[in-house]
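All protein chains but one are shown at their positions in the complex.
Up next is subunit A:
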Amino acid sequence: MNSISSMNTTTTTTKASPMTETKISARNVQVYYGEKHALRDVSIEIRPRSVTAFIGPSGCGKSTFLRCLNRMNDTIDSCRVEGHILIDGENIYDAKVDPVQLRAKVGMVFQKPNPFPKSIYENVAYGPRIHGLARKKSELDDIVAASLQKAGLWNEVKDRLHESGTGLSGGQQQRLCIARAVAVSPEIILMDEPCSALDPIATAKVEELIHELRTNFTIVIVTHSMQQAARVSQRTAMFHLGLLVEENDTDKMFTNPDDQRTQDYIMGRFG
C-alpha cells in the first residue's frame, strides 16, 4: 500500500527552512472506498501550532482526509489509502506504525458530541489511564483538572465531576470531548465539524477555545461554515470533488483566492 522507498527524500524536503516549518505533510494521497475514488492526489503541508481549516461542499472528501490523519479510516473495511502522510517526518501508514500510538499523538473531536455515558471525570481520565500517563490517583486528578481547564470547562463542572457526562448541555459536552482529547497530551487535534451541532453561543465558546489551544497544539478543523473558517484558522484548504482545489493563507483565501472554484464557493454560487 505505502512504499517507504521515497521516505528519505521526502523527509529531507519536509524539514526545510523554519519559515515553512511542517507538522503534517501529505504527498499524493489517494483514498478509495471500494471502487469509488474518494480523494485524488491530495498533497498538503500543515504547519505546527496553527489552525488549518478544511472547507468545501458536502461529500468533497475533507472529512475523509481528516480521518486519514489519525488513521480512523482503518475502521472502515472498504477504505484503502495510498500515498504518504508524514507527521514529524514519519510515515503514519508505515507497517510498523500502530494506529493506537498514532491516535495518542493525533487526537480527534467529532461532529456530534460523543461523551462516554460515564462520569465527567471518567470521560477525561479514560485516555490517560489506558495510555498509563498517571502512576497515582493524584496525578490522574491533576491531568483531569488541567485538561478541563484547558477546555474551559473546569469552572462549570468542578463541583460535579462524578455526574454523568451525557447530562451536560451540547456545548459543554463538546468541550468535554475536547478535554478528553487534550488529556492524552496529543500534538495534533483533528476536529470534524465540531460546532455543527451547537448553538451560536456554544459555538463561540468552542471557537474561542480553539484559539487558545493553538498555542500548544496543531489543529486541523473541518467546517461547513465559511465564517468559522475565516474566524479561527490561519490557513485554509478548499476541497472539491475529491480534489484539493486550493490551499492558502486564510486572509488571502477569503479575499482574493487563486482558484475560480474557491471564489465561487465562498461567494455561495455552489455548495
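In this section, a contact is a pair of C-beta atoms (placed from the backbone, for glycine too) under 8 Å apart; a residue touches a chain by one contact, two chains touch by 3 or more; residues count from 1.
In the analysis below, contacts and distances are computed from a predicted model.
A.B. asks: Would you mind picking the UniProt name of the chain not drawn here, from "FAD-linked oxidase", "Phosphate transport system permease protein PstA", "Anti-sigma factor antagonist" or "G-D-S-L family lipolytic protein"?
C.D. replies: Going by UniProt, the chain not displayed is called "Phosphate transport system permease protein PstA".
A.B. asks: Out of A:Cys177, A:Leu198, A:Val232 or A:Ile266, which is the one that touches the chain we can't see?
C.D. replies: With A:Cys177, A:Leu198, A:Val232 or A:Ile266 as choices, the missing chain is touched by A:Cys177.
A.B. asks: For the chain left off this view, which of A:Ser58, A:Thr75, A:Ser138 or A:Thr215 is in contact with it?
C.D. replies: Checking each option in A:Ser58, A:Thr75, A:Ser138 or A:Thr215, the one touching the absent chain turns out to be A:Thr75.
A.B. asks: Given the full complex, what residues of subunit A touch the hidden partner chain?
C.D. replies: The list for subunit A reads 70, 72, 75, 77, 100-101, 103-104, 107-110, 112, 114-117, 126-127, 130-131, 166, 177, 180-181, 183-184.
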